[in-house]
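Note that one protein chain of the assembly has been removed; the remaining protein chains are unaltered in position.
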């Protein structure tokens, strides 16, 4: 495959054979600005073709362009300037800084570095300005850096909170999640645990949801993020749904406003991806539905090609100022699409050297 | 079937062919103090044998003793002193007062009369004393009355709140439910809506859950119930589970106590059914599980033959004083078993004439 | 909406508010040769906008172009020359001949007229020549006619049998189906019946599968179809799958051939839709997969936009000459897409007057 004259930027996918890695490979197929140039996975897969190394679990077939890519080790020297990483935390701990120190932009989906002071935890519509933290990283000298996207449940929550916090101030939040099976990866949840059942626990998840949105909605002050000050209370559940995390959200605001004000703030929300016309940006990051029984994973998860968060059941409440239910596509907007949109933002901000590498 | 010398009290099941009616018929099979003597349903079924009139939807077979009972109209004059009613609200509006006015004790599972000032809304472990409201009813002169049990989600919530409210005072509650399909009756939810999906709406349900527990936990003062004063915020969801409503509960208490205090209050909770040894009473109305991923419908719904509410994930919270998850068997403790336990309580309190009627 | 200068042919969808009707409306959105001009449904819906009359059950939103179409009665005089009918049999019995007698081509998805001697039962890849039966119909004088497509399970089976029967002769067939919930329409199967269950019965289905393929694979002789002579044995089951009927097929052939011969016959199968380049025709009507655990509804149902039948597990057998498993998208290739492809074939054969009607 001669991609030397291809104007698209080559990217590597780290952890390409796993569930999120496959989503990345799928989303890169036909991408206007990026081309999948390298797939990296564990030593066990290295040397095999991507088709041989991968048990493809997404609907439909593996993109033809990926079939014959030879899997490299995640620690190998890569030629692509951008690494989209879907590595497990234990491997990411070592590999992501290694690749960043070699001058790569590592766009990470993993929890490892999300809460580090010098690592931006970014949802492009919400806190694109946090990318300035890249300048604080030691990898800057080599021209690389690490950017992270949030936990899959956090993306939906933080996106819905962002316009409300800006306009009215969020005072406190309680949220119960009903999370899809694909959030646990593959093989993930055993079918005997999942079928006709609800599991009220996901290891480490509540802590992430209680913490990450506060960094994302924090203000950048003198090269560091000052966390948002509202507390978040979370109760998580796994439900027998394939894709799409549902979240019942209860909310107090600092400024007392009408439901219409809340609705308007949600519906009119846009950010850098929409302004810059990024390829993976949905026209509307948030959609508010009026039907009394929406959103539903089976009907709404693909909104905006999986990049739109759907809000419904916006209504008053006897305890809180407002409550609503939201739905986020956990492996697209909540994982692979989030990383890809971050990479698109990096590119649009001119942070990535755009000449194709000599190969 | 000669039941004249049977020491057991004959009971009628109203709405016997429906989902909750079938549960009542099933629970009455082998009951030590009651015998299923009459089955009543709509005009369409009247005159048929119960076996012919009923599409049995519970696992296993219809109890043999019920097969040949002839279905009567719900408005017919009945001989049993107790009517366990699983009627839909529209029919119950008319039929339940009618049967009560004929001197029957109507133990109703329907919403129609739950909030009426002179109708007891009873969970025997919680507010057995509310049965005194029966003396306020116009049916008293005929020796009858209407007793109601709560909405299926309310039973679990009110049972968990009861010991905490007594010991520490409940200040406010937020709860998200994940409710089983059987709660919608049969045919109920279409499989295309249910499979692999979450529906964030059940008509009228949030209103019931926000209102009924306050009556149940209210105090009886001068022949009327003074509602408990804490507000409840509810967000309901339907999930693809057969039996067992899960509820994520967030709670503030008036008195600040330790988690251990909360646990002890829950675990040691008992009430009249346990004191009186009622046949359907579980040894422990509330069980607290310590495993981090329990309760689960698939594993815990049958606890105490479906009459025990299982609490798990008891833990501290950044916003509320405490949070936990509970599970209630919605068609047993939340419906048929609730009505049956109320009937057993009526009997134990000596309110029902215990001579078998001449037939 | 001015469609007067639109080169596309206006079509009406009969039974537009139901499950298959919605699929038709969805498939017509963006169609290059047809434009959805009229939606017809029961009297109850007539006069409403399509958006108001329809509970949209497909993923995503109703096509915008359909929102404001006013629903007409199915018996109304229609202006479109083609009626795609998703009516229930009882209504179709009356309405389809009525519309045909008014000079419409009724492309019917219903069982009513499939087995009538003068009605073509057509899968365009298999027996496009059967459309000649239209000339036998009494509606010919008015320029109309009735064309039917088969039962959803039959489409997949007949498509797989067609190349084998032509090349080697089919001697007899045994097939067990595992059919998706959407095949029962909406609301269709109750979730309490479907969840975690298999139902070994679908009313009238086995009779259709044992009979219809023999007409489809029959030869047209002197203006009538001589049925294929092989017997078919069928056992049907409903399984908790949203879309996609699976069929385990056991087969004896008249000519003894190798598995490779069978594979080649399946893989190289094409027909009129491919030759004519019909818009809804998949490049390959049949795809044979080699993975040992395919086809699967969750992975393969969307093959060829739901118009490709996927065959897998092609293997020898101790009792039969060959066995395999096939998957057909029951509401696309098995229903709405089948009707649409028939309409496209009618158009390509020049049977439909192609001037847009004056409106």
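Residue numbering begins at 1 within each chain, and the chains themselves are lettered A, B and C in the order written.
Following the convention adopted for this analysis, a contact is a pair of C-beta atoms (placed from the backbone, for glycine too) under 8 Å apart; a residue touches a chain by one contact, two chains touch by 3 or more.
For clarity, every value in this text was computed on a predicted model and none was experimentally measured.
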Touch as defined at the start, partner being the missing chain; which of C:115, C:136 or C:298 qualifies? C:298
With the missing chain put back, one of C:81, C:145, C:183 or C:240 would touch it. Which one? C:240
Consider the whole complex, including the chain that is not shown, and state which of B:239, B:298, B:332 or B:346 touches that chain. B:298
For the chain that got dropped from the picture, name the residues of subunit C it touches. 172-174, 176, 178, 193, 195-201, 210, 231-233, 235, 237, 239-242, 246, 248, 250, 292-299, 312-313, 317-320, 323, 325
Spell out, residue by residue, where the missing chain touches subunit B. 59-60, 195-196, 242, 298-299, 301-303
Those residues of subunit A that touch the unshown chain are 19, 57, 181-182, 186-196, 240, 242
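Everything below uses one rule, namely that only the chains that are shown with their structure count from here on.
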Among the chains, which has its CA centre at the largest distance from subunit A's? B
Averaged over CA atoms, how far is the centre of subunit A from the centre of subunit C? Could you give it in whole Å? 40
Counting only Cα atoms for the centres, state how far subunit B is from subunit C in Å. 48
Counting only Cα atoms for the centres, state how far subunit A is from subunit B in Å. 44
Where subunit B touches two or more other chains, by residue: 193, 195-196, 240, 242
